[in-house]
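A single protein chain has been removed from this complex, and every other one stays in its place.
Order as written gives the chain letters A and B; numbering starts at 1 within each chain.
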Amino acid sequence: MADKVLMKGNEAIAEAAIIAGCRHYFGYPITPQTEVAAYMAKKMPKIGGTFLQAESEIAAINMVYGVSSAGKRVMTSSSSPGISLKSEGLSYLAGADLPAFVVNVQRGGPGLGGIQPSQSDYFQATRGGGHGDYHMIVYAPASVQEMAALTVKAFDTADKYRMTSMILADGTMGQMMEPVDLESLKVNPAPEKPWATTGTDKKREHNIINSLYLKPEQLEQVNFERYERYKEVEKNEVMFEEYLMDDAEICVAAFGIAARVSKNAINAARAKGIKVGMIRPITLWPFPKDVFKKAAEKVHTFISVELSMGQMIEDVKLATECKANYKLCNRVGGMIPLPEQVLADIEEAAKGGNK
Amino acid sequence: MKTTQYLFAGFGGQGILFAGKFAAYKGLIEDKQVSWLPSYGPEMRGGTASCSVIIGDEPVGSPIVSSPDVLIAMNLPSLDRYEDSVVPGGVIFADSSLIERKVKRDDVKVFYIPATKLADENGVGKLANMIIVGKILKEMNEYNEDSVMAALKKVISAKHADMLDINLKAIKIGFEN
Partner (left out) sequence: MVVFDKPKSLADVPLHYCPGCTHGIVHRLVAEAIDEFDIEGKTIGIAPVGCSVMAYDYFNCDMIEAAHGRAPAVATGVKRADPSKIVFTYQGDGDLASIGMAETVHAAARNENITVIFINNAIYGMTGGQMAPTSLPGQVTQTSPYGRDVKLCGFPVKVCEMLSELDGAEYIERVAVNNIKNINAAKKAIKKAFQNQIEGKGFSLIEVISSCPTNWGLTPQNALKWIDEKMIPYYPLGVYKDRSAKGERLV
């Protein structure tokens, strides 16, 4: 067995990024993700990489844009208010079809909010966040091992589909330590990037990285083509975990830390004979619509456990065509639901029985 | 099949997070499932510090310890704040050199140890945290010199290897008191 080490989730992301071949990191300090930057500051100079503390999140994401234009793997990380600032850059990255890896270790909002864990940037992440029609591939790890594994995967999918992939974690995932097996990470080398602006060497026409199309029919076409690519992502990249769903009549929907808490509640409910299971989306976009739709054939109540005022629950309703009962089980502002709260909602749903 | 949920709590600077990390590493070395979750933010600078540690045979669900099996209270505010959260039948370890009152509950096991005083008297500097760790290992019947040493080597970086012996000494003081 490989030597397991304890790592903070934030550090696991940083180390996994290095393993994935990322040699350029740009960031700006913000709690609770600063360990990513600190780790990179320590490691990058020793492996010939770049760590640069930018003057702002806006500058950092544009430095990412520059490195990505030059064809190299690159990342930035931040927390909620910082991601708002980066949203301009995220839109430009999408418009220029540039691959990038972005980490959001969420904290409570809106505004300056707080520094404790939150999942209230779900809409921002899954709906784009910046202006224009675009998507990011959004991964929601629920363990430190997944923080590492999904980071490696995110670099691959970003390159493959020429889009931004994001880890949407929260303060708990970033700060907690768990065993990590880094040797098991499977890394694919970055593909050739003939589109990159690496200098023409006077051997080819010049490459242009750009998101400006003044002719509407041309801009429309570019959008259509981009969405064809998104269809491929929806076809190939959906990830989720099913937990005790075989005979479940109640389905908990939860990701990240909320799924960890829910697992305790589900085990306790099962011990009381309640047929409850969980679907844990690992990709929030593309959302695992099909598995929810299938579950709705047997499940009478979906309980969406979230650290938000109810964001993912909309996707659960859409995926299941509003055919079941729905309940939101949530805490916000940096508070985390206790297993007891989730259990109480499960028990209430069990009493309600069939719709 | 057993899972133990620990809550370490005290002042920032008392080595609360470090003690928790040691416990988690010791669990890892003994092939247990473990998690460690710190409080974070400005409260770490001189205010209260705490961390949740879960060690068990099953994969860890929620890493947040809200009802600890074992509470380690290294100052009065921590005992005040967390005493009631301990599960019935649980255990409380309290640094009696900093906490003058007794635990009010009668449905938990309590161990008092004057860890800060012992640290001063025995010349192990600020390692009251590891003295309490030694006491926990003794009373929970978890002491194993090999995994204690291995865990210390994990939590103390090579740069500070000279601190290994004094940490072990502190653990042993706790074990013997």
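In this text, a residue touches a chain if its C-beta (ideal position, glycine included) is under 8 Å from a C-beta of that chain, and two chains touch if they have at least 3 such contacts.
All values reported here derive from a predicted model rather than from experimental measurement.
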| item | value |
| --- | --- |
| Chains shown that the absent chain touches, full complex | A |
| Residue touching the undisplayed chain, where the options are A:I19, A:A54 or A:L219 | A:A54 |
| Contact with the hidden chain (one of A:F26, A:Y39 or A:Y326) | A:F26 |
| Chain not shown: contacting residue from A:N10, A:Q33, A:N62 or A:N330 | A:N62 |
| Absent-chain interface as seen on chain A, which is shown | 24, 26, 50, 52, 54-56, 58-60, 62-72, 74, 88-89, 92, 96, 197-203, 206-212 |
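Assume only the chains that are shown with their structure count from here on.
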| item | value |
| --- | --- |
| Inter-chain centre distance, chain A versus chain B - centres from mean C-alpha coordinates, in Å | 34 |
| Complex contact set, residues of chain B against chain A | 21, 24-25, 28, 34-38, 40-41, 60-64, 66, 154 |
| In the complex with chain B, residue positions of chain A that touch it | 4-6, 31-32, 115-116, 171-172, 175-179, 257, 260-261, 263-264, 267, 336, 338-339 |
